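As you look at this complex, bear in mind that one protein chain is not there, while each of the others sits in place.
== chain A ==
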Amino acid sequence: MSTPEIAPRRRFLAENPSVLWFLGCLALFTLGVTVLSEGFGLALISTSMVKILGMTLCLCLIAVAMDVVWGYCGILSLGHFAFFGLGGYAIGMWLMYARTQGIVVESLSATPIPPTDIEIEKAIASQIFGVVGSNELPWLWGFAHSLTLQLMMVVLVPGLLALVFGWLAFRSRVTGVYLSILTQAMTLALSLYLFQNDTGLRGNNGLSGLQNIPGLDHVPQSALSLWFFWASALALGLGYLVFAWLVSGKFGSVIRAIRDNEARVRFLGYDVESYKLMIFTLTAVVSAIAGALYYPQAGIINPAEIAPIASIYLAVWVAIGGRGRLYGAVIGAAVVSLASSWFTGGGAPNINLGFYTINWTDWWLVLLGLGFVAVTLFFPRGIGGLFDMIVRKP
């Protein structure tokens, strides 16, 4: 029984050397950052830089998911950041609740009579929701006291949303551009909903202080940042492996066929809708996991994060990196998001033209926009396409 399980795996890795290359590069990168980091090594990379790199790995993971759903299955979803944000919210609820609980219990322990559970809960609620003028814990937060339950929420809530939304959309054969607009409407509705103060997630204040992990107060941020960096790298590696395996087999052939000619696949007897629904839901769950790892490093999440523009940027990363190849998505996400923070963070030197000084914080988006048009027009295969030239035509 054991041989048929092992055999296809060997064949899979042997047939896809790029997966091994990628995992190797990722491992080397992780090792390099660890050695250079403040927490465990030479302190050449600051803690905030480690956090940025860890967040970038999370963005790479959602880009891989986006590549699978768009590049392989042809569904241009403009709403995957909604799942990313929901994952962040789900883990953020526990982080915020548990941390506030710690603070509240400590402050109440000074009172002569020990507090009851109801008193503790009320104090937590007014701590968290005082900012939106409420002191009741909404029903939404029913599981927030338990890390296990909330971790389940990370997967279940976005998964269910994707399942229901996808089922509705695919069942009525909404395809192409219409589906893109529909997914965009979904993420817009979600962000507008969360912007309201009375929805139980603190309105536009969002959830904050997520970088402080409850129970790990004694661990310095320099070490914590590395832990999250490792977790992100691990998640990216695993996600990459799973998706690479998924798209390499027969399943992968079917979804690529759906991308190329949906009607023909249907005529061949495949249940196109189920395949699409499965891909949509699976990528949504992976996006949510990426979000759950991202926001503890970012420290704050608010509804602006899941505005439609974020999901469009996601599509831009994948397109620049190169659709239909997983490492392309990783490269696109890493290059564009890091370049973005480099340019807008004032890292790039200004260019003095004599009559006008180009200040990159102002002009980066113009460059990105035009560069993106150029990539779409002239390099439809993206940066990943360059690898083809190197590998296939030495």
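In this text, a residue touches a chain if its C-beta (ideal position, glycine included) is under 8 Å from a C-beta of that chain, and two chains touch if they have at least 3 such contacts; residues count from 1.
One rule holds in what follows: contacts and distances are computed from a predicted model.
Hidden from the displayed complex is a chain whose UniProt protein name, among "Amino acid/amide ABC transporter membrane protein 1, HAAT family", "Vitamin K-dependent gamma-carboxylase", "Imelysin" or "ABC-type Mn2+/Zn2+ transport system permease subunit", is "Amino acid/amide ABC transporter membrane protein 1, HAAT family".
Although one chain is not drawn, the whole complex shows that of A:T100, A:Q184 or A:S287 it is A:Q184 that touches it.
From the set A:F143, A:F195, A:W227 or A:W342, the residue in touch with the chain omitted from the display is A:F195, counting the whole complex. Within the full complex, the residue among A:L20, A:V366 or A:M389 touching the omitted chain is A:V366. Considering the complete assembly, chain A touches the hidden chain via residues 76, 111-119, 165, 168-169, 171-174, 176-178, 180-182, 184-186, 188-189, 192-193, 195-196, 308-309, 312, 315-316, 319, 362-366, 368-373, 376-377, 380.
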